[in-house]
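Omission of a single protein chain aside, the complex is shown with its protein chains in their original locations.
So, chain A:
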Amino acid sequence: MSGEDRPGLYVESTIIMTTVRVVAPFVLTFALFVMFHGANSPGGGFQGGVIAGSVIMMLAFAYGIDSTREWVDVRVVATLASGGVLLFAAIGLGTILLGGNFLEYHLYERFISHATAYGIELVELGIGGIVASVVIGLFFLLAAGYGHAVDTPEAEE
């Protein structure tokens, strides 16, 4: 399906490329906005992560899937996924070390004010990283068609 038996579907368009270049930073900012607002309003890591992942999808439409795949290193995606899990776990386990229960954010109060809010936001960021990397991984897997699917190391988490 992918380029060998027929010409690729990608058409280079200045309009799309320019638009994406302008819009992408705003979409990424909006993704962070949604992630940070998970603590006390609608939003959170899941929604924000999907929005962040959609930036890569936009880039792929503008610049071609293959060049985007080369640009976004698989190591970055894997690190983002694992890093999100590790960040979440580290924040949770940190409170146990401080003598509280798992995820008892207010124990961080001795290091930083508003610790509960910052704690929740960091956890949301971690979740956002996991979700974004899974969305990106799924997108590349689907875009690769059936033949390439075997050698991409993303797991559906």
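Rule of thumb we're sticking to: contacts are C-beta pairs under 8 Å (C-beta built on N, C-alpha and C of every residue); 3 or more make two chains touch, one makes a residue touch a chain; residues count from 1.
Please note the rule applied: contacts and distances are computed from a predicted model.
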Chain excluded from display, named as in UniProt, from "histidine kinase", "Chemotaxis protein CheW", "Monovalent cation/H+ antiporter subunit D family protein" or "Phosphate ABC transporter ATP-binding protein": "Monovalent cation/H+ antiporter subunit D family protein"
Which candidate, A:T14, A:S41 or A:N101, sits in contact with the chain we can't see? A:N101
List the chain A residues touching the unshown chain? 75, 78-79, 81-82, 85-86, 89, 92-93, 96, 100-106, 153-157
